[in-house]
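A single protein chain has been omitted from the complex, and every remaining protein chain is retained in its original position.
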Amino acid sequence: MKKTALLAVILTGALLILSMENFPSWGDVQSPASLHLSRHFIEKSYEQTLTPNLVTAVLGDYRGFDTMLETVVVFTAALACFLVIRLPRDVCTPGLFYYRHTRTGLVVRKHDACELPGENPTFERVDSDWPPHDVVVVSTCRMVIPFIQLFGLYVVAHGHYSPGGGFQGGVIFAASYVLLAVSHDLRTLVHRLNERVTHLLSAAGVLLFFGVGLFGMAMGLNFLDYGALEGVLGMSLASGHSLGILLVEIGVGMTVTAALVIIFKLLSSRGTVTEGL
Amino acid sequence: MHDVVLTILPLLFGSFLAILAGWTRSALVYPLGVVALALSTGFCVKLLLGVLSTGTATYLLGGWSPPWGIVFVIDTFSAGMMLLISGSALLTYLAFRAEIIEGFAEKTAAFVALLLLTVAGHMGIVATGDLFNLYVLIEVAALSGYALLGYGSGRAPLASLNYLCVGSVGASLYLLGVGYLYILTGTLNMADLAQIMLAAPVTASLHGAVAVILFGLWVKMALFPFHGWLPGAYAMSSPVAAALLAPLTTKVMVYVVIRLLIGVIPGAAIPEALPDVAMLLGTAAIFAGSLMAYRQIDQRRMIAYILVAEVGYMVGGMFIGNRTAMTGAMLHIFADALMTLTLFLALGSIARQRGEMVLANMRGLFRTMPFTMAAFVLGAMSMIGVPPLFGFFSKWYLLSGALESGQYLFMVGLLVSSLVNVVLFFRIFETAFFDEPGESVRDIEHWSRVTPLAVAAVLLIVAGLSSGLIVDRLIAGIIPASLI
Amino acid sequence: MEDFLTQLTSKYNFWAYIVLMMVGLYAMIAKGNLIKKLIGLSIFQTAIMLFYVAIGSKAGATIPILRDHTLKGVIDFVEYINPLPHVLMLTAIVVSVATLGVALALVLRVYDVHQTLEEDEILEKIKNP
Partner (left out) sequence: MIETLVIFLCCAGMLLFLGGMIGILRLPDAYTRLHMAGMLDTLGLLILLLGLVLYGFLHAPMSLLVQFKILLLWGFVLVTSPTATHAMVDAGVRAGLTPWVQPDAKRRRK
């Protein structure tokens, strides 16, 4: 098997190497790839969209439909994980469960918790395999998380002028929640962002994107034509496009944050979304 | 004006709303799916009528004109494909109402949303006129498909994971090929690319680009040596997912290859050896698919192997290189989708009553489920290629195309696979007709299941009788005049 | 030989991506562990991203964010690298991350069902349950 694999790989590689004979060399300014489409984008996109970051302009506006589908892919991934590994809520979860008495710090162990006690003030649930409550880690993360979230928002909002945008900002925002789960435990995260909220948020983000597109249709233009935003608040055509990109990026950010949190929660808790990591 | 995009938007919108509804009013989820699919089908009909009267429709997404923005381009053939996809999805969705509502408990919303997304993805693949957008749509369709097929107990996750690995490699290879073409031409729009490639010098790199793209698509469409994922994925999954995806996935990929061959890639850019390799693989697929179908015990797995053979028909037909065979391959997309739909719908109904789909479980079905079995017989006859049914006509075109070009091995393949299909299906008929059903068997045929199935089966006859019309109105205008 | 050397020096970006891609492909075919297969898949996709990003490069050009002083004057396309491949790869990266997420979910289910992630052991268990 390994030898066949090696042979196949070497053959494919050789064929690929042979087929790169007529490619332009590295950094060639006159190659077709940097002349036809990209020249137009570099020279025209600022006056058409008022967005200095060309990547954002092309991503959010010229290829906006691609970006919408890309958001849909993230949304799909979250749904797919939910469909494949989420365990039904009423199923008896086998294994060990630990409860700590809040006053004395005494820990009680329970097998096969079919009926989990609800919000009980005297006992709190402790993760069985990951009890990190370390004072250094917890307090540092508590201090750092707001800054990470602020930075995530900045990356979403400043995508017009610097590297950034909805996807990157959304990932940073989701990372702050992952850090919350790592430093505290998964239940803290679920308490802050429960499943319902994350699912609704992910759908709302795509719907915001979709809504911007439908607004274009409602104004008599094509789907996703941000030119429809012209005249809103007295804006010019180009700043309408700029606003459209911003709205779209916010939608993307919401979906990406929610979807990544969903995937993290499901994967780390093996589908129970109660404890894990 | 918006007809083109309105075929897809209800599905996307419906999937987002299904999630919102799933966490607030879960009773609304199933009707929402029906509305979305019905709207989409309705707009497909409108679009088809429009395209038939006014010619190719183009839609600029975002209002940017072609090379800069993304466009949807719908000709008569793709309008027919869109109708086929949304219609068959609607029939599946209606037929499996009970499974969808009961079978997924709290996850019904997620399942419905994924189902709508995968249909939207497949329709987008047909509609788009942009190479990279096609990749994204392939991934939308595939990713939701992995989840639908992977849901279930037993070996379903493993089969789906296998599909995911193979499918991702195929899509990545396609992406690589698009990158090659982008390096050489600097564009991603199909029409623009076709113009530039006509003038571009024919080089080794151009050949490489075309070969990599076609190779990636072959992997995605389960052509013979890469077919390993298909039988497992369709036989192990829930019957809903199999009935939804089996008529769509491979056929849509075949459609993409045909569209690239007749609309984008000029003949000179195709490497000389490629058609021969394709014919070889297609013929091998027919023989191997039929042979392996013969050895299967599970009936869904058997039909999945027949699908592998059918892919061989279409790939062979499009690479024979004459007009008749190309017409046959294009017609066979419709025929194969309808036949597969009928068979999988019927098997789904039977599986609901009898459990595991092995031959022993099919005793006496003609007596207990007469309508379902009648539809099954029609689907099977069409697979075999019995005259008034749709499958006969596409096979006829393929055969006469192969005869014109002297591809005798391919012809033998077609005939052998028909014969094997006869043996396979008559085995089922025999068990279902002559053997007594067991004492405890109480099969129920509910009208809500039989109606979609009957629609699909009647469509097989109607489409078969009007296949001349389909060829004239939908297909003939699309094949370039240079192909004789 | 000299031709080969010029090929190697002027197009080393393509060589790099091909080698990386073949590493990924080999891992996908030859490794028995499902997680290692997925790592191979990720390497494979990353190689394609590398290839695309390399298309965008231009000698002597800077990142595609317009500088303040060019905003009012004429924009020369030679000054900025090609933004389109970056856009495309942003999409492809998101897609590959999503695929990986779904794949890991499926792997979890496979582990629940078969209690192992080694392919040959799974096949063994399927044959003799």
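For reference, chains read A, B and C in written order, and residue numbers begin at 1 within each chain.
Simple rule for what comes next: a residue touches a chain if its C-beta (ideal position, glycine included) is under 8 Å from a C-beta of that chain, and two chains touch if they have at least 3 such contacts.
Being a predicted model, the structure only gives us computed values, none of them experimental.
Participant: For the chain that was dropped from the view, give me its touching partners among the shown chains.
Facilitator: Hidden chain contacts in the full assembly come out as A.
Participant: Which listed residue, A:Val144, A:Ala218 or A:Val232, touches the chain dropped from view?
Facilitator: A:Val144
Participant: Given the contact definition stated above, which residue among A:Met1, A:Val136 or A:Leu233 touches the chain not shown here?
Facilitator: A:Val136
Participant: Which parts of chain A are in contact with the chain that was left out?
Facilitator: Answer for chain A: residues 132, 134, 136-137, 140-141, 143-144, 147, 183 touch the chain left out.
Quick note on the criterion: only the chains that are shown with their structure count from here on.
Participant: Using the contact definition given at the top, which chains are in touch with both chain A and chain C?
Facilitator: B
Participant: Could you let me know which interface, A-B or B-C, is made of more C-beta pairs in contact?
Facilitator: Counting C-beta pairs in contact for B-C and A-B gives the edge to A-B.
Participant: Using CA atom averages as chain centres, what separation in Å is found between chain A and chain C?
Facilitator: About 19 Å, centre to centre.
Participant: Using mean CA coordinates as chain centres, what's the gap between chain A and chain B in Å?
Facilitator: Result: the chain centres lie 31 Å from each other.
Participant: Which residues belonging to chain C are in contact with no fewer than two other chains?
Facilitator: As it turns out, chain C has residues touching two or more other chains at 25, 55, 84-85, 91, 95, 98-99, 102, 105-106, 109.
Participant: Using the touch definition from the top, which residues of chain A touch two or more other chains?
Facilitator: Expected reply: 16, 20-21, 23, 31, 33-34, 37-38, 41, 63, 66, 70, 73, 76-77, 80-81, 84.
Participant: For a test of understanding, state which residues of chain C touch chain A in their complex under the given definition.
Facilitator: Those residues of chain C that touch chain A are 7, 10-15, 18-19, 21-22, 25-26, 29-30, 54-61, 63-66, 71, 75, 77-78, 80-87, 90-91, 94-95, 97-99, 101-102, 104-106, 108-109, 112.
Participant: Where on chain A is chain B touching in the complex?
Facilitator: Going by the criterion above, the answer is residues 15-16, 18-24, 31-38, 40-41, 61-66, 69-70, 72-73, 75-77, 79-84, 86, 88-89, 196, 199-200, 202-204, 206-207, 210, 214, 216-217, 221-227.
Participant: Which stretch or stretches of chain B touch chain A in the complex?
Facilitator: 2, 5, 9, 12-13, 16-17, 19-20, 22-23, 59-64, 67-70, 104-107, 110-111, 113-114, 117, 124, 132-133, 136-137, 139-140, 143-144, 146-148, 150-151, 157, 180, 182-188, 196, 203-209, 211-212
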